[in-house]
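With one protein chain held back, the other chains of the complex are shown just where they sit.
Labels for the chains are A and B, by order of writing; each one numbers its residues from 1.
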Amino acid sequence: MSENKDRKPLLKIEDLHVSFMTYAGRVQAVRGVSLSMEKGEILAVVGESGCGKSVTAQTILQLNPSPPSVIEGGKIELEGRDLIKCSESEMRKVRGREISMIFQDPMTSLNPTARVGNQIMEGILKHQKVSRKQAYDRAVEMLRLVGLSNPEQRMRQYPHEFSGGMRQRAMIAMALVCDPKILIADEPTTALDVTIQSQIVDLMLELREKLKTGILIITHDMGVVADIADRVAVMYAGMIVESGDVQEIFYHPKHPYTWGLLDSIPKPGTGRTDRLVPIDGTPPDLIYPPKGCPFAARCDYCMKICHERMPEITDAAGGHQVRCWLQHEYAPKVENRYTTGEGGEDHAAGSHRA
Amino acid sequence: MHANPLSRDQFERTLKSTAALNEIKRPATTYWKDAWRRLKANPVAMVSLVVLALIVVLAILVPVFSPYDYATQDTKSINQAPSAAHWFGTDTLGRDVFVRCWVGARVSLLIALVATLINVIIGVLYGGISGYFGGRVDMLMMRGVEIIYTIPDLLWVIMLMVIMGPGLKTIIIAIAITGWGSMARLVRGQVLQLKQSEYVMASKTLGGGFGRIIFKHLIPNTMGPIIIDLTFSIPSAIFTEASLSYLGLGIPVPLASWGTLANEGAKMLLLFPYQLLFPALLISLTMLGFNLLGDGLRDALDPRLRK
Partner (left out) sequence: MTKYVIKRLLIAILTLWIILTATFVLMKSIPGDPFANEKMILPEIRANMEAKYGLDKPLIEQYVIYMNNLLHGDFGVSFKYKNRSVNSIIETGFPVSCALGLSACFIGLVLGVVFGILAAIKRGKWPDYLVIFISILGVSVPAFVFASLFQYFFAAKLKWFPVSGWGTLATMVLPALALGFRMVAYIARMMRTSMLDVLSQDYIKTAKAKGLTQLEIITKHTIRNAIMPIVTVSGSMIASTMVGSFIVENIFNVPGMGKYLVNAVKDSDYTMIMGMTAFYAIIMILMMFLVDIVYMLVDPRVKMD
């Protein structure tokens, strides 16, 4: 950190606050999220539905409709330039060219009445001064790159003629066609069959190697995280509760919520027979967020202080950051398989395919 | 870091209570209560409701308490402009337009309500049967609706009137048997959707009988759209009646409906425009009321918009 102070990270989000003004009240969906991402890195933001991860992702490109959404504070810096201060027309130059995005449901993310080819070429023609022919060639090349056979024929087809996996490949081709620095993938595998999921994950890994694109992947699937991510940020109730290298998060998780997440996923191939443990309860209502730690009410290790005050982010060993009172010197020591260092391996080992 | 220092006893463990966790904080309300609450919060819909209620009350009361009779002609006072004696003026035969308008309201509303009621009954049965059986039966029955739709309502009504002869009963029957198509389609769609829905499947799996599925799932879920459709078909029935009567194909004299009043008024339009104005205003107000109320009900009853 100290060796290279002027070097700006590729993407840096600082203390981002986003709220939605709804009929029922002000929903504080994102409450002070900070993230950073280096060139060519794959960062996974993981958390259960409604935790604000998609809102964070969409806020980067300012895709949330406003109203009802309001960016209430913070910075989103792309190579040092604050995107929040950008005008709408400046943002349009960022979208698709510097940062691209793909969405959860490839079935509905493509325009049903436009040819796939035209939808891919649209981005190139928008951002680059090229002829239609060049754009066409580039689109064909991209379709080939994402592993679609007969790309020329695919170009002429409509989305309904594609399967779900093919559509997500086409979406990826569309997103990467202008060679962006960052690809934001919002639950890219959730709507797909399991076998297709792993193909898409492999494709993203492969493309990262080839194109050196940074990928910000939003998911609730710890298995996908283990497969793809370099670094992980765990999000809960609009906040990052823990972040660190993927190895750190799986081998030495520090936050009780992360423990819960790891406990609630199946562990294939380990021979373990313990039952999956769900996390009791539901996340807090973000119209009236608790003043203390948002996870306190569901936490097995909850202390008095947790209900009273929001814990600060603290640095733990290994570039690992945690927002939890258990890190405090006064806190009682917790003994479980994660703190003793024997948890986690099975997840990482179990789901990482060679 | 913090203004006041932390003490060790703040780091005592607390027990979590699972029961409290799974408690839902927002109060539970029934579907209809919730819908009613939201309808009440919609000022446009509430004003429409009040206006419609007022029209119904006036239609009932005015002919009873008015000093004039709707059919009595008075040759001494023809084509008078609105005055204290005749609030809406008088027509070419010296009849009081005010009382005729409210008698007309009775007739128009009666036609609309009865016809719509018959519409609903036919539509629900037809659509329900079509959706319930599905397959070939459904295809044939829906083709039937399509055929009825091919010819505009007004033409069907005219053909039926030719066969049955003009009159109040004919108009009601004609509107009733031509207007049920949209209701049938709606109910059929709902039934088809519900048949495949997971909660009906779940109910079946749990041993819920036919009756339970019909009364616990089908009817409550279809009621909303039916009520909305109803609010829109009442004005369309009023409209059809008014159009027919306006063309001189409606109910026979001296009985008045808003359509016949408008027809008579239109003949005098260039000389005494107010004779058309009042019935036209009443028709428009009623249609407006039903349309706005329908919009409000749709917002209130559509469960997808529930927050």
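Convention: contacts are C-beta pairs under 8 Å (C-beta built on N, C-alpha and C of every residue); 3 or more make two chains touch, one makes a residue touch a chain.
Computed from a predicted model, the values in this text were never measured in an experiment.
Residue B:Tyr246 is the one among B:Phe11, B:Tyr68, B:Trp102 or B:Tyr246 that touches the chain missing from this view. Within the full complex, the residue among A:Thr56, A:Ser109, A:Thr189 or A:Gln321 touching the omitted chain is A:Ser109. Residues of chain A that touch the chain left out of the display are 58, 61, 63, 92-97, 100-103, 105, 108-114, 122-123, 126-127, 158, 160, 171, 174-175. Although one chain is hidden here, its contacts on chain B can still be listed: residues 143, 146-147, 149-152, 154-155, 158-159, 161-163, 165, 235, 239, 242-243, 246-249, 262, 266, 269-270, 273, 276, 280, 283-284, 287-288, 291-292.
Rule of thumb we're sticking to: only the chains that are shown with their structure count from here on.
Chain A meets chain B in the complex at residues 22-24, 280-282, 285, 297-309, 312, 325, 328, 330-332. On the side of chain B, the complex with chain A involves touching residues 1-2, 6, 8-14, 16, 18, 20-22, 25, 307.
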